[in-house]
Structures are given as structure tokens and as C-alpha cells.
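Every protein chain of the complex appears in place save one, which is left out.
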Amino acid sequence: MISPIVLYSMIALGAVGVLLSLPRAKANFALPGFLIGSIAGGVVLLALGTKAVSESSANGLPNLYFYIFGFVALAASLRVITHPKPVYSALYFILTILATCGLFLILSAEFMAFALVIIYAGAILITYLFVIMLATQAPTEEMTENQAPFDRVAREPVLATISGFLLLAVLTTLMSRGVPTLTVGPVVRSDQILTELPLRIERALRDQHMLDGEGGILPTESLARAVNQDGSPGEYLVDAIDRTAVVRVDAEGGSTRVVAWPEDLTLGNVEGVGYELIKAQPGTIEIAGVILLMAMLGAVVLARKQMQIDDDAKRVQAEGLKPTGEGASS
Amino acid sequence: MTSISPTLAAAGEAAMTVGSAPAWVLAIPLLPMLAVVLNTFGAIFRVKTKLPAWITIACLAGSFLATALAFMALSGQTNVVTAWKWFDLSWGTGQGQKFIADFGFYIDNLTLLWMLFVTGLATLIAVYASEYMEHDVGKGYTRFFVAFGLFVFSMTCLVMGDNMLMLYLGWEGVGLCSYLLIGYFYKKPAAVAAAKKAFIVNRIGDLGLAIGVMLTFVHFGTLEYAQLFQSEQLLGYIAAVQEGRAGDVPLMAQLIAVFLMIGAFGKSAQFPLYVWLPDAMEGPTPVSALIHAATMVTAGVYLIARMLPVFLVSEWALPIVAWVGTFTALLAATIGMAQFDIKRIMAYSTVSQLGYMFAGVAMLSSVGGVYHVVTHAFFKALLFLCCGAVMHGFAGQLDLRKLSGLWHMKGWRVVSIGMLVGCLNLAGVPFTAGFFSKDMIIAEAFVTPGYGYSFLGWTLLFTAGLTAYYTFRVFFRVFTGPVQYEPGDEHHGEDDHGHDGHSHEDHAADHFHPHPPRFAINFVLTTLSVLAILAAGLYFVSPEKHGWVGDMLEESTAHNIYTDDHSAAAMFLIDDSAHAAHDTHGAHDTHDAHAGEHAHGAHGSILGFDPHKVMYYISAVFGLTGIALAAYLHGPRGMVSGFLGNRVEAGKCRMDAVAKAFDPIPRWAENKWYVDEFYHFLFVRPLWVISYIFQTIDKLLVDGLVNLFGYLPRLLGRGAQPGQSGVLNGYALSMAGGVGVILFIVVLVTL
Partner (left out) sequence: MMTTLAQSGFPEAMTSLTLFHYLFISAVMFTLGLIGFVTRRNLIVMFLCTEMMFQASGIALVAFSRFYLEYTGQVFVIFVLTVAAAEAAMALALVVLLFRRHETLDGSVWSLLKG
């Protein structure tokens, strides 16, 4: 994919950049750190790109959107981990999510993209933000710039960076070794699913005929079916690999001919994911539901239990609210 | 072998046929061991009566009976009885390729002679100790008798062992028991120090003995007496020396005698290894009497007597022994003259008399030396026991400046008579046993020529005079004169009197009553006095062979089978005078017998006369002069008024003026001529320095190394501790880092 020297040196450079940008006690090297990190990341992506260009024959530069979304994702992730204030971290994380959403779109996973935005950015992160607000302490003397000391200083940045980037180097090495060995199967899953929806194919073929008069099947024709041994009709004779279907004239004993599917007959992403979910993983859906239920229950139970507050004054104060009812605690 | 006269050779062979003794002879060593075992059980069960004493006395009496029976049955022969096979190793078939040392016993006349007086005295002293140690019943009584029995057993092994390894075993055993018994009062620092000193100084001698034993094995290939004394190699060496070819004898064989001699010096307290014996008086008096007067210290003499053939191989060993013995005798006598502690005086007199014994054996009068051993055992034990009775009765008072007039005290007559008998013997007053034995030695000094023996003879005579002086000094100061006494330190020494807050002086003056000895002590003292008197009679048994002792020794290796008494003289002169053989002993009386044997020439004479004839008169003169001097300087007023001493109270007498006149010499003598201080400077201090150095090395290096091993885990722990910060991030980091490292290794491996 990419020459190892460039890769590793850029990883090292990236490590330095991240190290510099982590929050520190005294001096602030955030800006140089970002620059260095960006340079590192940019060089890698560029190298990836040029390599891809030189290897592939037909298609000019790689997809621009990938680079935009990719870079934004990485930069935002960096900012998540390096920003002293937790609220900003959460917000940058939302930006990361949006960039990831964009990457999913490029990968033709629209459903996932929107699910990500709705669930992740729209629910989980909002919860995070609420908890951050909830758990913010009152300002004390040792906080400067409204920041708690534990937020301002990173813990063991050097070791963390080194181990993290060591892991990264190893992962990329393994990936670059492994990816070229992967092969795609002959059958495209969406086509395979389509073979299980023969009537759709039939309708698409009919529509095509209606549209352009060529190809497709005549209204008098229908998809042929295989014959079982006992004479009952069996499966439709559609083929996913070649994207063909066997069509038969409706008249009795009519001849068959092979028709190719329309070009634009593809299964939509939502359809595919939905079909896959229901057909192949129904049990998992149930389990996921149970997990969510348990999480909800657990959260309710946990948050409900009142811990003993060390400060007696607080308790007294809490109980001081009692006269109107039984009090706040149950 | 070729030059020994045929009669001698035949006599030697006859005496050396070794038979097998009956098994009951084993009772002699095993009965004391039985006493040890029973008393040990007594100690375990915390017996609080005098039972251990009775057990010991019974067993020792049985051992003595067995010895007497053996004497009656087996005297004149040489027999060996083996208890069990101890060492039996062989690694080849040549000379010196096998090592056999059985736990066996060799019974010949020398052994029987020795064992008779050892077991006899042990029994008597055990009886004495049963009363003497009664203060300690329940507290250390049993321990005393265990060590006592063990001592007798070790002495048995030493004397009766049939090979040199048994001798060494016994040697070490008696050293150990001496340590245990001297340090009996282990809470007293002086006693503990004395015990250590005895053991350590003995050890120096033991090294010599050990090397001697090893050299004997290396050179002669065997340690057993039966084989050693018949070995052709040994006989050849003796013949070579006899003919004046001393250079033919290899150096190693000559050195054996030197090393054995060092061992004998250590055990028998000769110069320079005598310093332990006076300090050993810290032990209880029965211990002093038995071990340091009669038995253990004579082990050195026994060694030389037994190994006389080996000593004859070396040209220089016996003369060295003679000179050292004489020098020791003189030195100890001078020190003894200036001491005030009566037990110390007796101790120095023991050293002095041991010097006599060594001189005797070395100047080839083994008869004289051994006879002196026997007589000395009796009268020295008697003297010590009398001193012990005094100590026992006067609460530990031993200073002769503080005691006087015991002869006239009620209940002390037996002690006084015993003391008188002992002193007469020690001083060599005519017709006492000590007289005969000492004279035999001194006479021989003038007879045996060579290496300045005449000078030694005069020295021994002079020392005899000194001996008489200091002995009777003790007697006149302590037993004659006005009755005065002061109690010693042990009056309130026993803590269980329940007195506290009183000062010693009032009690001493008002409440002290000396308690005279009771039946057991008196019985023993009487018996010993009688025996000491009767020992003189031994001289008159078989007079032609120099008394009963000579008779006994004649058929043992100690009697110079290979050379008789006086032809041994020819060893050192390259003469070939015809020697009178043994069988010219006719029915002569003592003087003529001696004259007959010396017919071959006046090898030495004293003042022109034949020594054996006139020695009695000369030594009597010296002895009586000494006694007279003692009477003059220390005697009480009124004995023979005007002439003799004028002492009217315990502490002051004419001697004080004399001592002041000769000052500082008496003071130096009182301080033992500073020998102990010299040893301290020369040996003890450097050892302290070395041991301090080693201690520091041990602390720093060895302990440091060990401590380092202790520090390492701690260091490792401290080093690994920051990893356990307790914080979630840290653990996550280690997990992530670990995964990274593992994958890194995977990448490297599959590269």
C-alpha cells in the first residue's frame, strides 16, 4: 500500500504531535502539536492516495470526499482527547461522529450513517453532555480558567503515546500485509438477496419493458420455475452471479429464454440491512432489545439509590425540605 | 634388629605375645559409662537427691574391682579384648593401605598399674564428692557426676585403648570433661574463663598429638600397639639409634616423638603450656584432686611411657623432655613459693611434680617416673582433698594469711593429719613414698649421662628443697599456731539463705561457724592417708627390680625392652660396654643391686659417690633444710621457742620482712613471672585483632551479601510498585502496552 519507511516515520511524527498536543501543566504546545499531527496524517493520506493512483489504471484521483471526511474525523478525534474541557471534548466527538457519518455514506451504508447520527450523536452524546453538566463541580480556588486540575494535566502522556503508536504501527503493518490477500466472493450479497425476492425481479423486468420497450419481459411472460420431482413447482430460476433470470412464456409449454436483470436493479442499503437483520439475525434483535431493557432498568436502579452523603449538612438540608411531604428521598 | 642382644630380643618377643583377654575385662570401661547413662536419665528426670553420687560410686567401685581381678588374673601377660570393630578400612594391600582401629582394650602391666590407681582414686574421690558437692544437690549435682563418670570412661579409653586412635579418643574425652568440670560453676565468670583457657591450651597440645598419630600411621602403617611395637621397621630404627647410626632414621619417624611430646606437654601442663592448670583450680576441689592431680595430668606421662619405643627412635625428643620437665619443675616451684591461695600452691606443686615425672621418664628411668606418678597421685589427691575440706568448712576461704591453727580445732584433726601425711610425702621426707620415688628420678639423672643431665640432677635437688619449703609453708601457716580464721566469700555466696541487706562483716564476726567435715570426707581422707603411707611399701616389693612398679613395668613396653635401663646410656655414647643383662638381678638389697648394675662404669656420679647409694642422704639434706626454713619463716611461736618461727597471728610472720627485703622478686613470683601476661600480649591480643577483622568482614561481606539477597526482592517490589497505582488509566495503559508488545513480537516473528 504504502512504503513502510514513510509509514513508520509518519507514525513517529504523529506520536510526537499527539504528545505535544496533550494537555500539560505548564507550557502549552498544543498548536505545534496539531500542526505536526496534521502533517503526519496528511502525508500518510497523501501517500496512500498517490500509491492508489499509480496502481489503479482507470480512475484518476481517489475519491475526494474520503479525504475530507477522513481528515476531519482524525483531527476531531485528536481534539477530543486533547482538549482540557470535557464539554468541548464531547462536542468535538459529535464532529467526529458527523465525519464518520460521511465516511459511511461514501461506503454506501446510508442506513448506518443516519443511524449513527440519530443514535450516537442524537442520544448518547446528548446524555453525555447532560451528565457533564450535572457533574460539574463548583469552582474552587485551585481551578484556573474554570478547569479542574485533573483535566488540565494528562496522565503519563509519554508512555501512553508510545504504547498507542506502537500499537498503531503494528496494526498498520498487519493490515498492509493482510489486505492484499483478501478476496471477494463471486456472489454479491445484494444480488443473492434479490434471488430470494423473485417477484421483484419480475416486476422490475416488466417495468423495464414498459419503460423502454426493449429488454425486460412481456406481460405475457413470467419467471420460470423449476419443477420438483412430484410435479409441484419449485424455485424460480434466477441466477445471482450472472444476474440472469429464466423467463417463460405464460402459455402452456412455452419456451424459456434467459433474460438479464435490469442494470439498475439493486437492493437498497436499507432494504439489504433490514432483510439481513430479519432473515439472518432475528434472535440477535431480541437479545439487543433485552440488553437495552436491562440497561434502562439498571440505569434507573443505579441512579435511584441515594448514597450516603458524607456531608451531614447536606442531609440536614435535604431533610429540611421534608415538611411538605415525605421528603426527597424515598 | 641384628644388634640387639639375643636375650633382649627373646625377652621382647616373650613379652609381646599378645593374647586375648576375657570379656569381663570390658567392665572396666563400661561401668563408668553405665554410670554416665544412668545419671543422664537422672538429670532428665530431675533427681533431687544424692542418688547420682551413689550410682557413680557403685559403678566406679565395680570398675575398680574388675581392675583388681584383672590384675590378679592377667598380670604379666599382654592381652587384647575388643568391644567392637570401629574402623576397618582398607584400600589396598600394602603397608599403610589399611586402617584398623577397633574399640578395643590392651591389657598389659602398664595398663593395669595405671588403671588400679585411676579407678581406686576415682572411687574414693567420688565418695568425697558426694559430701563435698552436697550444697548443689538438685542444682548441678547430677551434672557433676555425669561429667565425672564420663571422665573416668575417657581415661579408661586413653589408658586401656589398644591403638592410638583410642588413646586420642580418651585424650579428647578427658579434655572435654576437664572443661565441663572446671566450668562447673558456670555462672562464675572466672570459672568459665578458666575452663576455656584449659581447653584451648590443651588443644594446642592436642594438635601435636594428632599430628603425631597421623605421622605414625603414615610412617608405620598401623596404629595398633600390638602391631606397632613388633613392627620390624621400628625395631630397625631403634637398633640404628642404638648403634649410633641415628642418621639412618628418617626425619618423619623422628618427628613423631616430637609431636607426641607436644601433646604430652599440653595435657600434663609443662612449660610453655602449663598456664591452664593453676586457673583450673576454679573447679570444685574433687575435680582438682582427681583430674588435675592424679589422672588427667598424668596422661602425658602415660603417653611417653607407652610410646617409649617410638621416643627411642628420635635422638632429640627425650632430652628435650628432660630439660623442659626440669625447667618446669623449677619454675613452678618458684611461683608456688609466693602464692597465698593454698589450692593454687598445690596446683603449682602439681606442675612441678609433673616436671619431675617427665624428667624421670625422659632420663630413662621410666620406673622412677611411673612410680612417682603413683605416689604423687595418692598424696596430691590427699592434699587437694584436705584443702577442699578446709574450703568446704570455711565457706571458701583459701588464703593462708587468713587461716591458722586448724590442728587445734575440734573436728579438724583428721584433715590435719591427712595434710601432714601429704606434706611429708610431697616434701620427700625420708621413708615416705614421695621420698623413694623422687630419689629414683634424681639418682637416674646423675647416672644417665649426656646432654647435661648432671646439671638437671642438681636442679632437681634444689627444686626438691624448694618443694619442701613451700609445702611446709602451707602446713605451718594453716595448721599450726593460734586458732584464727575468717570465712571466705561463699558464706553468703549461696543465695538461698534468705539474708539480704546485711553486710558481710557483721555476719562474719558474729555468726560464722566453720563446719568440719563429716563422715564421707573423713573416711576418704583417712583411707588416702593410709594408702599414701603404704605406697612407700611398694618400694620394698621386689626390690631387685626397683620395687613393685619396676616389676610391673618390666614386662611392658615402658621398660625399655629393647634396651634396658642402663645400656640405653650407651645409646648416647658410642661405647660398646658390656651391659649387665636383666638376669643378674640377684637377691641383693636395693643398694647393692644398683651397685651391681652400675659396675660397668661410673656413668655419672654425684660428688664422687655412686648416686644410688648416696641420693637418700643428699636429698634428705635438701628436704629437711627446706622444712626448717619454712618453720623458721612461717612457724608459730612456741614450737621450739626462740629458734623457730614467731608467728602469733594468721597474717604476719618473719617471711614478711624477708619478702620486703628481696622486693620486687617475691612480687614477680607472686605474679607468676608475668607469663600469662606475656602470652596475652603475644597470642591473645593478635588473635583478638584478627578475629575483629574477620568479624568485620563477616558483618560487611557475608552478612552484607545475605542482606543483599534480602534487599533484592524488596528492591524489585519497590521498583514494580509504581505499576500498581490503583488508577484505572494505569491498568489500561499496561493492557494496551502489553497488547502492543505482543503484536509487535508477532510481527517480528512472522516477518
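The chains carry the letters A and B, assigned in the order they are written, with residues numbered from 1 in each.
In this section, a contact is a pair of C-beta atoms (placed from the backbone, for glycine too) under 8 Å apart; a residue touches a chain by one contact, two chains touch by 3 or more.
Remember, it's a predicted structure, so these values are computed and weren't measured experimentally.
Asker: Out of A:5, A:25 or A:179, point to the residue that touches the absent chain in the complete complex.
Answerer: A:179
Asker: If the missing chain were put back, which residues of subunit B would it touch?
Answerer: Touching the chain left out of view, subunit B contributes residues 721, 724-729, 732-733, 736.
Asker: Could you please point out the subunit A residues that touch the chain left off the display?
Answerer: Interface residues of subunit A facing the absent chain: 1, 14, 18, 22, 41, 44-45, 48, 52-53, 56, 58-66, 70, 73-74, 77-78, 80-82, 86, 89-90, 93, 96-97, 100, 103-112, 115-116, 119-120, 123-124, 127-128, 131-132, 134-135, 137, 148, 150-151, 153-157, 160-161, 163-165, 167-168, 171-172, 175-176, 179, 182, 184-185, 188-191, 264, 266, 269, 272-273, 275-277, 280-281, 284, 288, 291-292, 294-296, 298-299, 302-303, 305, 307, 309.
One rule holds for everything that comes next: only the chains that are shown with their structure count from here on.
Asker: Using CA atom averages as chain centres, what separation in Å is found between subunit A and subunit B?
Answerer: Here subunit A and subunit B have centroids separated by 105 Å.
Asker: Which residues of subunit A touch subunit B once you look at their complex with the stated criterion?
Answerer: 155-156, 159-160, 163-164, 166-167, 169-171, 173-174
Asker: Any idea which subunit B residues touch subunit A in the complex?
Answerer: Going by the criterion above, the answer is residues 727, 729-730, 733, 736-737, 739-741, 743-744, 746-747.
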